[in-house]
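Below: one structure, written as structure tokens.
All protein chains but one are shown in place.
For subunit A:
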Amino acid sequence: YRDLHTFELQAPTRLIEWARGNRVCVAGYGQSHGNEILQLIPPPTLLTKETQGLCPERDFKVECGGFSERPVYSLKYVPDTSLLVTSGPPDNSLQVWQVSAEDSDVIKSVSTIATENDTGQSWAKIATISARAPWVLHGSRLDRVQITEVESRKNVYTTASRGSEELSGLAFLDCNTLLLCCATGRLCLADIRQPQCLTEATAVPSAPCSEQWCMGTRHGAQGLETSSQPVARLSSRGLLILTDLRKTSEFLALVKTRVPSPASGAEFLCASWAPALEGYLAISGFDGTVHVYDTQSWDSSGREAEPIFIHKGHAFGGAGGSGDSPLVTVHTWHLQKPRTLLSAASDGSLHVWDWVQPCGKC
């Protein structure tokens, strides 16, 4: 490590979202009510490019917070507005909140975007963009994906896809193109101007036992950068597939990673590309570690890939004695500092770490 900071949140979070001004947002997911949404100002050590070590201000500050009646499983800021959207069980509806940090430090609940009631435990996955207007893309199943205008709550688009598989993630590629990933591994591209048309990427290899998939996309300020960056699909068995969106009929790469089978299924499976380091990918959700990989030498042979770095901090952090080692719930890359990541675990810990490139690699 070049640097490692550990913090303890009052309640564990399963999301870490970046907001304007280098703010970071976390939210509670445990209780049935009284979960807190916290927008944090990171310590100056993280805001500057240089690592300072003994900086006087080393703490996160809660800039503002809100109270959610339901557990918060997903949260996205709506670009160019002071709004954010959250979702969580027991249903697919979305909650819209207003952040006005200058006036008060309370994040206020503004409205709810309701959806047709669904059977099952699903909650909506969300993505936001503000191209033509502030939009939120949401849905829990492939055939129930919609785009809703955030302020007017008007429905702008609905998928017409066949298949009712559960979604594990969705994203805007640009203001017209959507990327939808199902828990089965099915990856689809949709053009909102042509709702009937759905391009599918090559399917993942079928597995002997049940396997869940999630996708990893490059984080951008507004939706995603165009399809130059491959999309990663990660399975609960540790398979990683990279697909170039310009050539969806084949795999760019297919590797196996050595990970333990996750205790809680695919609930916290997470994969993300480094915004400032070409070809670096991080994965987590299997245990108390976060793995960082250099994908530049990968091919589609299916061989095993070795991580460049493993962050083990959360596994040691635990209160001890309880027997359950903490599980990493989410991780994210720092937007400017190339090797800095933030990760959170089920015991409420929040780590900020800066890893060093091992010798022999450049």
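By definition in this document, contacts are C-beta pairs under 8 Å (C-beta built on N, C-alpha and C of every residue); 3 or more make two chains touch, one makes a residue touch a chain; residues count from 1.
The rule we apply is simple: contacts and distances are computed from a predicted model.
**Q** Choose one: "Pleckstrin homology domain-containing family J member 1", "Integrator complex subunit 11", "Gamma-secretase subunit APH1-like" or "aldehyde dehydrogenase (NAD(+))". The correct choice is the protein name in UniProt for the chain not shown.
**A** The UniProt record for the chain left out of view names it "Integrator complex subunit 11".
**Q** Looking at the full complex, which residue from A:Glu17, A:Glu36 or A:Asp91 touches the chain that isn't shown here?
**A** A:Glu36
**Q** Contacts of subunit A with the missing chain: which residues?
**A** Answer for subunit A: residues 4-10, 34, 36, 40, 43, 53-56, 58-67, 103-106, 350 touch the chain left out.
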